[in-house]
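Complex shown without one protein chain; remaining protein chains in place.
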Amino acid sequence: MTTSEATAPAAPVAKKGPNAIGITIFVLLLFALPLLLPVVLPLLGGIITLKPNFMIFQLTLVIIYAIAILGLNIVTGYNGQFSLGHGAFYAIGAYTAAILMDKLDCPYWLTIPISGVVCLVVGFLFGLPALRLQGHYLALATFALALAVPQLLKYNHIEWLTGGVQGIVIIKPDPPFGIKAINADQWLYYLALVVACIMFWLAINLIRGRLGRAMIAIRDHPIAAEVMGINLTVVKSMAFGISAAYTGVAGALGAIAIAFVAPDSFTIFLSISFLVGLVIGGLASISGAIYGGIFIQFIPNVADAISKAAPWAIYGLFLIAAVYVMPTGAAGLIKQWQAKRRAAKQ
Amino acid sequence: MEAFLHQIFSGLAAGGIYASVALALVMIYTATHHINFAQGEMAMFATFIGWALIEWGGLNFWVAFLLTIVIAFCGGFAIERIVLRPLHDKPVLSIIIAFIGLLVIFNALAGWIFGFTIKAFPSPFPTSPPFGNRFLNWHEIGTVGITVVVLLLLFAFFRLTPLGLAMRAAAFNPESARLVGIRVGLMLALGWGLAAAIGSVAGMLVAHVVYLDPNMMAGILLYGFASALLGGIDNPGGAVVGGFIVGVAENVLGAYVIGTELKLSVALVLIIGVLLVKPAGLFGRRIVTRV
Amino acid sequence: MAKLLDVKGLRAGYGQTEVLHGLTFELEQGGITTILGANGAGKTTTLRAICGMVRVAGDIVFAGQAIAGKATEDIVRLGVAHVPDGRGTFVQLTTEENVRLGAYVRSDKGQVAADLDRVYHYFPRLKERRMQQAGTLSGGEQQMLAISRALMLSPKLLLLDEPSFGLAPLIVQEIYRILRDINTKEKVSMLLVEQNANIALGIADHAYLLETGNIVMSGTSDVIKNDETIRKSYLGY
Partner (left out) sequence: MKGVKYLSSAVALAAAALVIAPAWAQKKYDTGATDTEIVFGHTGPYSGPASAYGTIGKAIQAYVNKINDEGGVNGRKLKMISYDDGYSPPKIVEQVRRLVEQDEVLFLFNTLGTPTNTAIHKYVNAKKVPHLFVATGATKWGDPKRFPWTMGWQPNYQTEGKIYAAYILENKPNAKIGILYQNDDYGKDYLKGFKDGLGSAGQKLIVKELSYEVTDPTIDSQIIELKGSGADTFFNITTPKFAAQAIRKAGDIEWKPLHFLNNVSASVGSVLTPAGLDKSVGIITAIYAKDPTDPQWANDQAYKDWSAWMDKYYPDGDKKDTFNVFGYNVSYTLVAMLKQAGDNLTRENIMKQAASLKNLNVPMLLPGINVNTSPTDFYPIEQEQLAKFNGKVFELFGKVYGE
């Protein structure tokens, strides 16, 4: 997956072959992981003392964050629109899922696409006016969205629906068809993984397709794109809507995995985390979303392990160090390294 | 009626606070064309230094005030040189991540060094009500006064001095600026220093009103940001007016129109609405370029 | 006459790509030298290399001082003014602010005021538009602005990067007339880069021909003008 970059429309398609094999192996490995972990982890004994179930749960979170970051990447990385507010769509997705399950007894798997569609519509409608703004102004608008959504969720008059400040507790799903071979954590992992595979596959096709090319054209040469007959407002709003849909799907998965939603889960720091994951993973890189997910899931834990006195100070140092060492994100660094290795081989 | 007037004046007082923070944002924007998300936390940290100088060092208010401004200037200068200099040719979003890093670092350090209990920050102004006026106190008048002074200084600096002109030039077009001999790197660092200094003034004025703690600036920065954008991010005067508009609008909306629960959301929606109509802010200049 | 600029074995480039492969040329005090060449020959890079705007190797001696590897700001302070490719207008500032910036490094304030008047005398159109936002000026006016800004440095050497580019012939003529004036009256040496060889050879006393990063021919303007190949490929008659 690491080489399946689609950063530029002109990227040579010729090297698709080996990549496809690499991706297949990577994905197969991910699918085999829950079965491998219980075998491998005890062998590693002293090195990694993680328990398989817990690790599977953490990896599920990584996958969920990766989907959200991929969504942000679509609008920020490929379309060049800055968003500080994707936590809002994560929240909307999560609440849509939770409300559907809580009030309508909707099956959990159905809530995922519904959340995506809801966020698509909300994102598109938000984008239509807001994307006329640019740069810092768009940052303010999206920041306002991230701030307003948790407040709206608490709003008195819709408390019957959202549970107000108390949030909604939902039931964690068991594996379907009474399958006993895997436990609930493993099932959630598979669910997230399958959804992620679909979403990543769709994203790759989107970026390589007509809309993707239009998005990139707008990012790089907005005036030229307009002259070429691309409708800027519609394409930008579509990109924003699709991006929101991705984040909403992640939100729904997140709600199901955590089995609880509350306004406090979706503070502005969630939006900032997504942005951090995006930049540190790699802008305009499909695989970057995965590295970004890993970063925002694990680095706070590392910071906490280093210092209880001021874990945020450590986290901040990590952030600054990360942009020093890899200004183009982890994906960019890996690409450079691969290019060097290829050059060395020749 | 009296309550209404009271809300207006209280809004103006809050607006003075937003305006002073907005000025620091205008400063950094004019000098570097970035909006520094860590500006609020840097101001908070500088205010803690001022507090420590007064409480631990036993200094007179004005001595501590001036000393803090100098320390903040040096701190801002140093941060640009050490943290941001290596990033100057990196993508904008990388720089924004560095800002976020600075934000969390200052927030955590302040909590670690100074604790989280709120601290009273002294005011240099008399506590008695001025001219028998019940609506404003001396500190609020003083805040507005100092903000206006800072505004005038900023205006004069940017419009009338060669250094101010050079700073703007360096931010607008670094390459051309080098070609006339401007040391662009130095200008950026000076801009950071000045913005940090203005931020520290804002912080010390704000702290008396909202009490000093590590999260003091979290909410205020957003209002300052909104004020600056509403008034025009490259226009110090506009930013100050923007601050007053936001302060008053927020109070009036909260008290009479939509209630306190949603006032921030509605205020932000209104600001964005204004920006859609006037994209460069109420008083900002639209940049026209012939190609 | 003394050499003002002496360049030996100049190599320069961007990133991994080398654009100039060892240029050697010189410029005499008070003279006008032109570097001719096709698109992509390395003309702009040569000027940028002198100004320290690109990574360089080799020797560049200006007025007796080695300047290769120095920062742009420091080279400017020695009296090298650059009218860059694309004019480098500060579009958000006013015309007058643009012009004044040219004198940023000078400390002789009284003389600066006099120079401002002189520049406006050369370009009265700019004086009319003093308070106008520079981005709204026409292309020709912006070119005049760039030259004015460079003159405000009171330079020893003026580097000019295609001042005729994209301008109407009448305006080009006007600009070149003024440049010649400046050269004769103020004794400012000039290094001129042009695609329009005709007009460049009309003003310059020396010329170099650059092809893909190498100097392939040099001599006085008259010699170059009469060279068969030059006539065919660059002068078009």
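Chains: A, B and C, in written order; residue numbering restarts at 1 for each.
Throughout what follows, contacts are C-beta pairs under 8 Å (C-beta built on N, C-alpha and C of every residue); 3 or more make two chains touch, one makes a residue touch a chain.
Keep in mind that this is a model prediction, so the values were computed, not measured.
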*When the whole complex is taken into account, which chains on show are touched by the absent chain?*
A, B
*If the hidden chain were put back, which of A:109, A:201, A:269 or A:337 would touch it?*
A:269
*Among A:28, A:104, A:165 or A:228, the residue in touch with the chain that has been omitted*: A:165
_Hidden-chain contact residue, picked from the options B:101, B:181, B:232 or B:254_ = B:254
*asked:* Considering the whole complex, not just the chains shown, which residues of chain B touch the missing one?
replied: 2-3, 6-7, 10-11, 13-14, 17-18, 104, 107-108, 111, 115-120, 134, 137, 206, 209-211, 213-215, 218-220, 222-223, 250-251, 254-255, 259-261, 264
*List the residues of chain A that touch the chain left out of this view.*
49-51, 53-54, 57-58, 61, 147, 151, 154, 164-167, 169, 254, 258-265, 267, 269, 300-301, 303-304, 308-312, 315
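One rule holds in what follows: only the chains that are shown with their structure count from here on.
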*Please identify which chain has its centre, taken as the mean of its CA atoms, farthest from the centre of chain B.*
C
*Relative to the centroid of every protein C-alpha atom displayed, which chain's own C-alpha centroid is closest?*
B
_Chain centre separation (chain A, chain C; CA means) in Å_ = 51
*Taking each chain's centre as its mean C-alpha position, how far apart are chain B and chain C in Å?*
43
*Calculate how many whole Å lie between the centre of chain A and the centre of chain B, each centre taken as the average of the chain's C-alpha atoms.*
33
*Once bound in the complex, which stretches of chain B touch chain C?*
162, 165-166, 168-169, 172-173, 175-184, 285, 287-290
*For chain C, which residues are in contact with chain B within the complex?*
51, 53, 71-73, 76-77, 81-82, 84, 88-93, 97, 100-102, 104-105, 133, 135-139, 149, 153
*asked:* Using the touch definition from the top, list the residues of chain B that touch chain A in their complex.
replied: 29, 35, 83, 86-87, 90-91, 93-98, 100-105, 107-109, 111-112, 222, 225-226, 229, 233, 261-262, 264-265, 268-269, 271-272, 275-276, 279
